[in-house]
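One structure coming up, written as structure tokens, with questions to follow.
Removed: one protein chain of the complex. Kept in place: all other protein chains.
And now, chain A:
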Amino acid sequence: MGRYVLRRLLQAIPVLLGTTFLIFAIVYALPGDPLQALAGEKRVDPVFAAAMREQFHLNEPLIVRYGYYLRDIVSGDFGTTFRGLPVSTIFEGKFQVTLKLALTAVIFEGIIGIGLGLWAALRRGRWEDKAVLAVTLLMVSIPTLVSGFVLQLMLGVKLKLATGIDFFPVAGVQDGVRSYLLPGFVLAMVSIAYLTRLTRTSLMETLRADYVRTAIAKGMPRRRVLGRHALRNSLIPMVTYLGADLGTLMGGAVITETIFNLPGIGQQLFLSVYLRENPVVVGIVTVLVLIYIVANLVVDLLYAVLDPRIRYE
């Protein structure tokens, strides 16, 4: 087990190098001069520009700059922005916000997604099942941008104005857990729908398996058949999905955090791309890749817990 984990972590190194180089190249290949972005539509002062180019090695070839970047990263330095702020300062507190948001979303996914999926699978073919299918189809088809603004307007503004119920804040994180409920749900919406359908199909398949029929035939209580035999064996695809989704959610927080003004990395990523703060963009993506790798590793290890036949060495 330990050796397996070590091997997986070692494998992550080339992945990390590859992805950071790719994103580094892409970010710096974006058309337009990042220094021009500092000056808006005015001309950049040539003296200032020359000094900045020197400081940020902008005159050197891409691969050399990447080398400098790697050197700094290894020593724990994410660099500074063109506006003179250390990237690590920008990160301060932001990953927490995004992590809280993603966890809220995963909890919503787990409870609603798995719950609805189970219910639909057990009511297979009946109207409840069909309703779940229809609702999830709708949820998948509404883009986050739309659902975000609509729910914000309905629950944050209209509900408060109409009834005085001030439960869902429109924006910001000043209201503790409540601040994350609406954004978390919006972020999770599409995933909830996917997970519902995944759970439904997966459970329906297991329910038809021979060993379940045997268990029923032996006269085992229905609850035990479902919980012990059917559900546990159909969990693997769901856990895979949930694990991979945590990474996706953190990256997908860009729109949600911007709509709800949550000061997380998603909002920062949006701002930094807009302002051409390349060092921040590369930094955020590097950390996201790391999170993704770790989440996948945890999922793989969970397989062994769910299915004792799977062994790692």
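Going forward, contacts are C-beta pairs under 8 Å (C-beta built on N, C-alpha and C of every residue); 3 or more make two chains touch, one makes a residue touch a chain; residues count from 1.
The criterion applied here is as follows: contacts and distances are computed from a predicted model.
Trainee: Pick, from "Chemotaxis protein CheA", "Sarcosine oxidase subunit gamma", "NADH-quinone oxidoreductase subunit I" or "ABC transporter substrate-binding protein", the protein name that UniProt gives for the chain of this complex that is not shown.
Mentor: Hidden chain identified via UniProt as "ABC transporter substrate-binding protein".
Trainee: Which is it among A:Ile13, A:Ile26, A:Ile107 or A:Leu153 that touches the chain not included here?
Mentor: Hidden-chain contact among the options goes to A:Leu153.
Trainee: One chain is left out of this view; which of A:Val64, A:Ile107, A:Leu137 or A:Ile165 touches it in the full complex?
Mentor: For the chain that is not drawn, the touching residue is A:Ile165.
Trainee: Which residue, A:Thr19, A:Asn233, A:Asn261 or A:Asn296, contacts the hidden chain when the whole complex is considered?
Mentor: A:Asn261
Trainee: Against the chain that's been left off, what residues of chain A make contact? List them.
Mentor: Contact residues on chain A toward the absent chain are 31-33, 36, 40-41, 43, 45-48, 50-51, 83-85, 89-90, 92-94, 149, 152-153, 156-157, 160-166, 169-175, 258-261, 263, 267, 270-271.
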